[in-house]
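With one protein chain withheld, the remaining protein chains of the complex are depicted in position.
Entry: chain A
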Amino acid sequence: MAIQIIINLIMAFTWMFLNNSWTFVSFLSGYVIGLGILYLVRGFFPKRFYFITFIAIIKLILIFIKELFLSTIQVVSQVLRPRLDIRPGIFAMDIDLKDDWEVTLLSCLITLTPGTLVVDVSPDSKTLYIHSLDLEDVNDEKRQIENSFIKAIQEVRA
C-alpha cells in the first residue's frame, strides 16, 4: 500500500517536471492521472489498489462520527433523566483481529463511543472486557454495533 502511494507521488512529480509548472494544481492533476495509471496496472502489485483502502478508512471515520453523536445523545438523556435508570455491567466480548493496531483501534473506538468503556484486554488480545452503562437492553445491540466496527476495520485491512 505504501509503495503504491510513493509511486503515485513520483508520477505526480514527473508530471510536474514534464509540464515545467510548479503549482499545486499541476501536482493534483498529475496525481489524478497517476491514480488512473495505477488503476490500470493494479494487477502487477501483490496488494490491492490502494484507493479502495483509502475509501474504507473514510467510511470507518464516518461510521465512527455517526456513532459518537447518536450515543452521546443517549448518554445525555440517561444522565438528565430525573430517576437514574441504568444497569451497568462488564461483559466479555470475543474478537478475532490479527494485529495489535487493529485491537488498539477497536478499543479506542469502543471507548470513545459513549455507553461502552474498555476495561481490560486479555493478554492474548482475543477478548475485550467492556464496561457498559446500560447492559440490560443494549447488550445485543452493542454487539451488532461493534460487529459493524470490526467489519469496517477488517475492510481497511483486507
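Keep in mind that, in the parts below, a contact is a pair of C-beta atoms (placed from the backbone, for glycine too) under 8 Å apart; a residue touches a chain by one contact, two chains touch by 3 or more; residues count from 1.
Please note the rule applied: contacts and distances are computed from a predicted model.
Think of the chain that is not pictured: of "Multisubunit sodium/proton antiporter, MrpG subunit", "Thioredoxin", "Protocatechuate 3,4-dioxygenase subunit alpha" or "Quinol:cytochrome C oxidoreductase", UniProt labels it "Multisubunit sodium/proton antiporter, MrpG subunit". When the missing chain is restored to the complex, the residue among A:Ile10, A:Ile37, A:Ile58 or A:Ala92 that touches it is A:Ala92.
Taking the complete complex into account, A:Cys108 is the one of A:Ile3, A:Val41 or A:Cys108 that touches the chain left out.
Interface residues of chain A facing the missing partner chain: 68, 72, 75-76, 79-80, 84, 86-92, 107-108, 111-115, 117-120, 129, 131, 133, 135-136.
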